[in-house]
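Please read the structure below before turning to the comments.
For this depiction, one protein chain was excluded, whereas all remaining protein chains were kept in their positions.
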Amino acid sequence: MRKVNCPECDGEIKVPDDAVKGEIVACPDCGANYEIEEIGKEIKIKPAESVGEDWGE
Amino acid sequence: MRKVNCPECDGEIKVPDDAVKGEIVACPDCGANYEIEEIGKEIKIKPAESVGEDWGE
Amino acid sequence: MKVGVVGASGYVGGELLRLLSTHPDVELNMVTSRTYAGEYVHRIHPSLKGFIDLTFSPLNIDKLTENDLVFTSVPHGKALEIVKRLYDAGVKVIDLSADYRLKNPKAYVEYYGYEHPYPEMLLKSVYGIPELHREEIRNARLISSPGCMAVTSLLGLAPLLKNNLVDTKHIIVDSKIGSSGAGGKPSASTHHAMRAGVIRPYKPVKHRHTAEIEQELSIIAKEDVKISMTPHAVDLVRGILCTNHTFLTKEVDIQQLWKIYRGMYKGEPFIRLIRDTKGIYKYPDPKFVVGSNFCDIGFDIDEKNNRLVALSASDNLMKGAAGSAIQCMNIVQGFNESNGLKYTPFTPV
Amino acid sequence: MKVGVVGASGYVGGELLRLLSTHPDVELNMVTSRTYAGEYVHRIHPSLKGFIDLTFSPLNIDKLTENDLVFTSVPHGKALEIVKRLYDAGVKVIDLSADYRLKNPKAYVEYYGYEHPYPEMLLKSVYGIPELHREEIRNARLISSPGCMAVTSLLGLAPLLKNNLVDTKHIIVDSKIGSSGAGGKPSASTHHAMRAGVIRPYKPVKHRHTAEIEQELSIIAKEDVKISMTPHAVDLVRGILCTNHTFLTKEVDIQQLWKIYRGMYKGEPFIRLIRDTKGIYKYPDPKFVVGSNFCDIGFDIDEKNNRLVALSASDNLMKGAAGSAIQCMNIVQGFNESNGLKYTPFTPV
Amino acid sequence: MKVGVVGASGYVGGELLRLLSTHPDVELNMVTSRTYAGEYVHRIHPSLKGFIDLTFSPLNIDKLTENDLVFTSVPHGKALEIVKRLYDAGVKVIDLSADYRLKNPKAYVEYYGYEHPYPEMLLKSVYGIPELHREEIRNARLISSPGCMAVTSLLGLAPLLKNNLVDTKHIIVDSKIGSSGAGGKPSASTHHAMRAGVIRPYKPVKHRHTAEIEQELSIIAKEDVKISMTPHAVDLVRGILCTNHTFLTKEVDIQQLWKIYRGMYKGEPFIRLIRDTKGIYKYPDPKFVVGSNFCDIGFDIDEKNNRLVALSASDNLMKGAAGSAIQCMNIVQGFNESNGLKYTPFTPV
Partner (left out) sequence: MKVGVVGASGYVGGELLRLLSTHPDVELNMVTSRTYAGEYVHRIHPSLKGFIDLTFSPLNIDKLTENDLVFTSVPHGKALEIVKRLYDAGVKVIDLSADYRLKNPKAYVEYYGYEHPYPEMLLKSVYGIPELHREEIRNARLISSPGCMAVTSLLGLAPLLKNNLVDTKHIIVDSKIGSSGAGGKPSASTHHAMRAGVIRPYKPVKHRHTAEIEQELSIIAKEDVKISMTPHAVDLVRGILCTNHTFLTKEVDIQQLWKIYRGMYKGEPFIRLIRDTKGIYKYPDPKFVVGSNFCDIGFDIDEKNNRLVALSASDNLMKGAAGSAIQCMNIVQGFNESNGLKYTPFTPV
């Protein structure tokens, strides 16, 4: 499991070992969604549309 | 039962018919204590020391 | 007089039914629910067993126009059409949603996320706080009942703004509210095990009631007033406390405040001033208004910091919703203003 | 009619004040408290602010005799003399304590630890449950209002005993009660932090209300009935649920039970039968009677085990105390039996 | 040791995670949820923020077989297949549902409404109460963790049945339980405003836990035992009190009862006997076990009526579910029986 820091809040986002380009990952702290842009030696992510999910008021 | 207005908050303080000069009456709204200064056609009151009573925190 | 209630299966609807079913001057004629059409009212509002014999009707606006007056208590956005059609059909409407509360149509985009389809109606609608708009209410055909935290906060703050006592850019409304304030629809966050035991801030900034509080206070103050509001869910079913923190622009003492508050609320049947120096009820607390239509109001001053705290407490389903609405109905119909609202609150409950 | 309340600073006293202050047929004339004599009533019962103008009087029995009827709501043992003197002076008395509830003077030694000083009075006193003793109440000069758990349990069980359906030696009354049931006196065990969050059994055996339940059920069943009672304090302010577990001696089905319960309670203004198969209110729950004078009653059968569960729910300060007492006053005075008691309960509260 | 949890997004699942994440002897390897697959655990169990780094996995049984031991905490009926497949793959399973608790396959039809597909597995499964079955648990490959009210009641009653003290046909289990006992799924009846303030009886007869209590007590008593059970929802999140009402067949006094209870529970790490004559903790109350794995047990005798009341209190998510399951895991793996369970309860909470 690799990690990348959240551009918004600096939280540690987990990136599964079998993740592929285009996959969506989410920040455990601030909830922001990111798309994996590049996954090689370095992992690059860019903001993705939030699903706007809300489990209640 | 007669009434006199509280100088502090304008609440209606009840003065029993058998009240006498020197008696303490209290305001139903703001809790201030007053001593009856004069009790004739008019009732006059002046501030009295509050007992500082507290029924709990 | 024939009365209907739209959204009668909700919490506000249920409270309207409770009040209307024993109101001396009205006939409760039609109560609607889409989900529970055909079902007995007491299946949804168990406490009303024995008080109301009706079953819910489907939402049929044509049939609703047979009433003299209709209360609409449906989610915001959903009252827009219902109210308009009833109004156009000549029925008096008291709307409990936010759909006709704001005068400025743009505020609907900002706070509610929709473009108001009937902006011209906004000016016809009277904001339903009798203590602020009694005369307009008397002649209204559309009354928009206030938000529960809005009315509670407004009643606490109005005398201060009326007397231009406080800094209009640093008013904080910190409110605390019970779970019935969120209505009857279950969700993960209202599930008892998750909702009990909380002190849960929600919408700490930009809460919707900000708009109506600012609107009304600006009218009263005759200047642009800004409100900073943060609501909190607490482990209660009914009740609101608004702690209205303000900063003084003039010197004022407690005696003057008594005068100011008495001045504004003298003779009001549902306002009680609570600021005692003895006993356990020194400041407003919703515990002692639950079930009644009172708004209890108190205040205190922090000279060191030029701060004035105005406290106001109500039952969100009564003065905060159904109670205010019935009070408005009484005014608009010329009934005794307290009819149907003579519920003494409890010690203890 | 002039009415007095002794022990008016207590919880039952306060509830009597709430009901009497808006009762159409009475004048609330004198309310006593030793501790708070001279103090305004709303200082002790904050919710009553605006409803009662009186201050507490000291406990002066001579002055109390100026009333037509006096309610006594003081701790057991403390009503003995007060009641006797008022009675002897020709005042009608409704006593809320246990001091005149039991017919057998020996039971006072066993359950209350005192020798009853006026055993002859016990037979003059009528046990104040209208559903069981309405005619005797009508002609009574001394009414002894029942214990809160006793009346709730009795109303649930009476139809079963009347119809000789259950084994009279294996009746379990498992009751749950809110904190107002213990009165207004603070102690280590009623301190909020210790009392909140509990399911606390107390007096799991030999609870005092056993005596009056056994007394009344034995009359109804015309045989010696034994009750096994265990009360529990739960985290509520108002409300009682009695789960009355019984074992059947005859075969009976749900339909017959409906008939039996309806047979006994038809026309009763404050009994509601609750046994639904739809909705969330399938069995009695005090949540839906809080603030009202109802006793909600339901039942179910466990054929496998010949068990019949009778459930009964009330507000301990209303049907369990002040409400029953006012109902008795209405009967004894010939008022409409529901006067002053028209409080609709809440959904939700 | 690698451990997995199926149904990890539920309340029991969450409590397992709480305990496992700090357990000294295990590696928490895989936690499943269908609904929240991919989501961080703390989004569902907020209190665990900082304790668990994992995200939920989808329910993939093949992957789950990589674990040495798996806990299954899914609704009854849903564990049937999952358990069977894991078991067949050689994984040890501790099932928290009811699917493998009963020995008699017919009881599944009667109480759960389904035909058990693997009746032969029922005899392989060990009923997971260490105080009753420690040696069998040590050698088990499938452990079926008890129902929360069942284990609480059983621990209170077992010593009485073991010593053949009570009438086996008149045992009443009146239980009271907090809202977490019903799991995490929202519904109309668990919505806070409707669930708060209740004393709500549900399934007053024929509750499912009856089956397992009867099964276990019959083994202990070596005769056919009948249980009459009525559960009640109360306004708490965590906690169970079982009031076990029994009738004595032999004479016994309090001193002998102390001996009987101590005899059975001496050395048990998670049983405390509570029967004090001083202080406020005289009988068991879940308030004082919340968060811990204790079952507190007490008793009292009603000589007049030959009744013995056995009281037992637990935290439904701990001794009533996850705590018992971890205790079983410790036994089956040969760990110290208290590892991961050293949580001291609170005064006050």
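To keep things simple, chains are lettered A, B, C, D and E as they appear, and every chain counts its residues starting from 1.
In the analysis below, contacts are C-beta pairs under 8 Å (C-beta built on N, C-alpha and C of every residue); 3 or more make two chains touch, one makes a residue touch a chain.
No experiment lies behind these values; they were computed from the predicted model shown.
Peer 1: For the chain left off this view, which of C:2, C:103, C:162 or C:232 is in contact with it?
Peer 2: Here the residue in touch with the unshown chain is C:232.
Peer 1: Pick out which of D:1, D:196, D:219 or D:260 touches the chain that's been left out of the picture.
Peer 2: Hidden-chain contact among the options goes to D:196.
Peer 1: List the chain C residues touching the unshown chain?
Peer 2: Considering the whole complex, chain C reaches the absent chain at 169-170, 172, 174, 176, 188-189, 193-194, 196-202, 204-206, 226-228, 230, 232, 234-236, 239-241, 243, 245, 247, 280, 282-287, 290, 300-302, 304-305, 307, 309, 311, 313, 348-349.
Peer 1: Spell out the interface residues on chain E facing the chain that's missing from view.
Peer 2: Residues touching the hidden chain, for chain E, are 11, 14-15, 18, 21-22, 42-51, 180, 237-238, 272, 274, 276, 278-281, 285, 288-292, 294, 342-349.
Peer 1: What does the interface between chain D and the hidden chain look like in terms of residue numbers?
Peer 2: So the residues of chain D touching the unseen chain are 11, 178-180, 182, 184-188, 190-197, 235-237.
Just so we're on the same page, only the chains that are shown with their structure count from here on.
Peer 1: So which one's got more C-beta contacts, B-C or B-D?
Peer 2: Result: the pair with more contacts is B-C.
Peer 1: In whole angstrom, what separates the CA-based centres of chain A and chain D?
Peer 2: 63
Peer 1: Mind checking the centre-to-centre distance between chain A and chain B? Centres are C-alpha means, answer in whole Å.
Peer 2: That pair's centroid distance is 70 Å.
Peer 1: If you average the CA atoms of chain A and of chain C, how many Å lie between those two points?
Peer 2: 43
Peer 1: Mind pulling the residue numbers of chain E that touch at least two other chains?
Peer 2: In chain E, residues 188, 193-194, 196-197, 235-236 touch at least two other chains, as defined above.
Peer 1: Listing for chain B: what residues touch at least two other chains?
Peer 2: 26
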